[in-house]
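Removed: one protein chain of the complex. Kept in place: all other protein chains.
Chain IDs A, B and C follow the sequence of writing; residue 1 opens each chain.
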């Protein structure tokens, strides 16, 4: 036996949120473990100090806090303090936590939407720029290998100039009139429109990410299809992209029997691409005058490096939601670690604070369009 | 051997259009033969008398005409004259041919759209009512057994009150900038908007047929996604149905690599239904809180009679486009023949002149909405 | 109007079998009408003369007979007598009817299996050769366009030398212990093994047709999976092909909930092909080191002419069982008609009497193998 001199540098991670009964809490923690780049050393898992300690101990986490203010203020002063904060709390708290973390010289992994108000989003953009810290918004669906492949194919011209885009996000968890959205339905905690803040923002990011295009203007119809319901559970939306491409979105969390139907179908001048989150290991590629091709995950040089980087398994071995989420953690960590050696390292491809700000801008543009029954500008100015 | 006294009464059919190089001509003629209710006895297959005769002879048709006026005026005076006229000519001629045929006491099977102008459509509605003749518009996709099943399931409440509707019709035959639409692209012959008159009207009918609902108002974006193209090859559309249901449409014939992607996905308070024309023998049925079910064509009492009536093959033996088209011919003939015995017979379920008029109204409402960038009323008044 | 001189030569068709309650009767008659090459002029629809007349009259058929002997003897002497006999009776009558028809200088379209005894099959081979008449066995699944495409791809080397073959035919109509096979279960009328004579013979033909290979030897396990059942409803079979390729078959009509799951999956040295009868418009093409391609029906020069010939509809318009069956009628008719002008015409591609004889040989080889629990030779000698 030889005692190794563990050369593996791991980032110290603190999490805010994700206590018992949370869906997304375990997802973040598994993602961190899969990436193998983090030590989960601190956590705020409950506002009750006793509970926070107990849950943290159950999870094998050393240091438990009762609030994020305490965690950030104490950890920033430790030599072994947390370096990355992952935020998985209700939407209204994303902004203050992220700002405080950046101020404390910590990197941030934040659930979407980045925050609720556009000016707060732009604040975070500026703060990130001034601190040089990483802020990743967990638009996790863009981290599936076949989505990365689609993005690369579009960017490299494989389907030519983009012409048409269709996005769907069809869920069923509010399909019954008695279904309850929890804090997501509270306009203070969740934001001004449930369906928009909760899932439309994912689809919007996905569409912009894959096409590499900005939406110039949009025409939205937001509301509910259920008599008497006061929360928004439906969005229909027409899109005009900066390059003249046309698009549409159908977003709902009130489709009876639907599961998690996030998908895109896009067409360019030379072909089309189609992807469905529920079957994420396939990407359909239609070619003008050619037969449809089913691209699958494989690491043999046939996919673009951007896709290969996002895979951890070989051909035919399905990857899933956890694997994609772990890619965000991996890309954030490998960006941070690479910059320790090379401060000019450009960074890996994960959704940035700017992507987050565009998502917040989209939320407000869509709501305004629906309210005014009119087309609304959707470009976020770069002059901030 | 016994010479039979052929008891089978067949309807004498005359066709206008469908000459050589026509796609839809053979479809009509095969449909008539499959239904086994027609004798194809007269035809206008070319405006050149010699050609019309030659083509007719090649097809085994007795009487050839060089124009529809001649056919109608001569056939109306024969004892063995045609009883049903099938119209498969450019859109601008549907109205005069159908009017003349109805005036000559003939039944009409007309390609869609019923005609181009709304007032002409309403004229045809009135004329059909006054003559008591049958007029069927070939919205053939509604004649697939599994579409009939979907309509019956909705009508009988299997998925509850309809909440959300999404319609797609994605074709690729104009995806290349050099692709040419022929007469369909000529505003005189094809109508004021190619994509709208050619295929959106199919999707609109399908959505209204399956849901049993009228569209109250719509917001359309019609145009092209291709720089420099002057014909319409794209429509995005938001829909509000009479009962508060929400909907959207994505219609194009310029999607590179797409084939014939007509589909609907609808959700009601108790479940959802999904159907794709390219795989027409399946109907997906999602139930609130239940697993997805794949309903297939079968004649064992498990489907509604409306669907069973539309099938000619047993379980697992796929039916296709020809079989569905033949259902229209069958339903028209069996309606006519039943009324010979029982004049009060209500008629089988095929797209009527009123469906045709609603389709024409939709075309104009969508164009107006797109031009005005505003929501437009889409209800066709019943007071005609 | 111009009275045409109908130039279309139609073949006079007589049918034996296919009375009321028959599934396959309407299929044959629709196929004949779709092809537009036949006049159905005589029929034996019941052994009760009165019923045969009544059914024939209902179907619009001129001449009704009470037995096939009468039909053949009378029709052969008429100037307008039938030229083609279609046989859709229980299996034990195929041989005498076909022999009599050939003797009467008529062409034959016979349901499968060609007959029950191998020597009878070889008799029919010889008789067909000596009379020069066409005999087509309705292995109809080989007439789907995408099956024709697969056959052409293999023949032209697109997937290289064939290495592995798997065939399935999974039906459910005998899955319940109380299900009754009718005459098919009667060893006299249906043959010595229900599953083998009824459906395995289809799968066997399909596999040999697509690969262009003969089976050298086979090892079968035939019987039932249901305690107490005396008919055969299951066959498992291992195959060795003449070129060293390996194969297997899974055939049953007792799979609870199955529909009509005939399929092949084959692999050659350069790729593979997969086709499912229930979704017949698609052919999956896997390439060594490449992505899977979905070939679909299209008439734009991208498929082989053999496939294009078998299509009557353009891209994205699904064809089905009727369309494929009609291809057999079309190919038979166009062969007969072409030989009227050019006696040396080689003939279109439909399953021949020799294919039928090989199918009968397979039935007996499989039964012997299963009985002896041993590999059995399956080559039918060409020296007849």
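Worth pointing out:
Heads up, the rule we're going with is that a residue touches a chain if its C-beta (ideal position, glycine included) is under 8 Å from a C-beta of that chain, and two chains touch if they have at least 3 such contacts.
These numbers were taken from a predicted model, which means no experiment stands behind them.
Residue in contact with the omitted chain (choice from C:189, C:246 or C:339): C:246. The omitted chain makes contact with just one of the residues A:76, A:189, A:260 or A:287: A:260. Remark: the omitted chain is touched by one listed residue; of C:258, C:307, C:367 or C:380 this is C:258.
Residue-level contact of subunit B with the missing chain is found at 285, 289-296, 300, 302.
Annotation for subunit C: contacts to the undisplayed chain at residues 159-160, 163-164, 166, 168, 170, 172, 175-177, 219, 221, 223, 225-227, 234, 236-240, 244-248, 250, 252, 254-258, 265, 267-272, 286-290, 292, 373-375.
Where subunit A meets the missing chain, the touching residues are 1-8, 10, 23, 26-27, 29-30, 33-34, 36, 42, 49, 52-53, 56-65, 70-71, 74, 171, 259-261, 277-281, 296, 298, 312-323.
The rule is simple: only the chains that are shown with their structure count from here on.
Residues touching across the subunit A and subunit B pair largely coincide in numbering: over half of the numbers involved belong to both copies.
In this view the innermost chain, defined by its CA centroid being closest to the centroid of all protein CA atoms, is B. One finds 34 Å separating the Cα centroids of subunit B and subunit C. Averaging C-alpha coordinates per chain places the centre of subunit A 44 Å away from that of subunit B. Taken residue by residue, subunit B touches two or more other chains at no position, since every residue touches fewer.
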